[in-house]
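A single protein chain has been removed from this complex, and every other one stays in its place.
Let's turn to chain A:
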Amino acid sequence: MQKYPNPMNPSVVGVDVLDRHIDPSGKLHSHRLLSTEWGLLSIVKSIIGAARSKTYVQEHSVVDPVEKTMELQSTNISFTNMVSVDERLTYKPYPQDTEKTVLTQEAIITVKGVSLSSYLEGLMASTISSNANEG
């Protein structure tokens, strides 16, 4: 059985701001490029090449300083022929106590042309869900 990369622990190893501007309504938009490193075994890295174990994600965020909200949307731009992970997060003040924040997170995951696709989708969905609970 083919061993997939471990979907449990991608860690962000690089972040760059590609663009940043304030729109006419005063909200701050940022476009960022994130590079993540999968927790591949060193033997797998030596086979596929260490450079290929990096995946890239493009993130767009909007901060509204008046409403005190932040929205993030991120999409993978590597392996788009295999999988698409589109994640959206919103942070808003908690209505009953504005010292607290409500985080809403959703992810749309599409796995393309890979057998065991429904298994992988389920695995990724539960990973994102458990990571969301932690953070």
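Everything that follows uses one rule, which is that a contact is a pair of C-beta atoms (placed from the backbone, for glycine too) under 8 Å apart; a residue touches a chain by one contact, two chains touch by 3 or more; residues count from 1.
The definition used in the following text is that contacts and distances are computed from a predicted model.
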{"item": "Listed names \"Phospholipid-transporting ATPase\", \"Chromatin structure-remodeling complex protein BSH\", \"TP53-regulated inhibitor of apoptosis 1-like\" or \"NADH-ubiquinone oxidoreductase chain 2\", matching UniProt entry of the absent chain", "value": "\"TP53-regulated inhibitor of apoptosis 1-like\""}
{"item": "Sole contact to the chain not displayed, among A:67, A:86 or A:106", "value": "A:86"}
{"item": "Residue of A:15, A:47 or A:103 in touch with the missing chain, whole complex considered", "value": "A:15"}
{"item": "Of A:29, A:45 or A:92, the residue in touch with the unshown chain", "value": "A:29"}
{"item": "Absent-chain interface as seen on chain A, which is shown", "value": "12-22, 26, 28-29, 31, 33, 35, 56, 58, 60, 63, 65-66, 73, 75, 77-78, 80, 84, 86"}
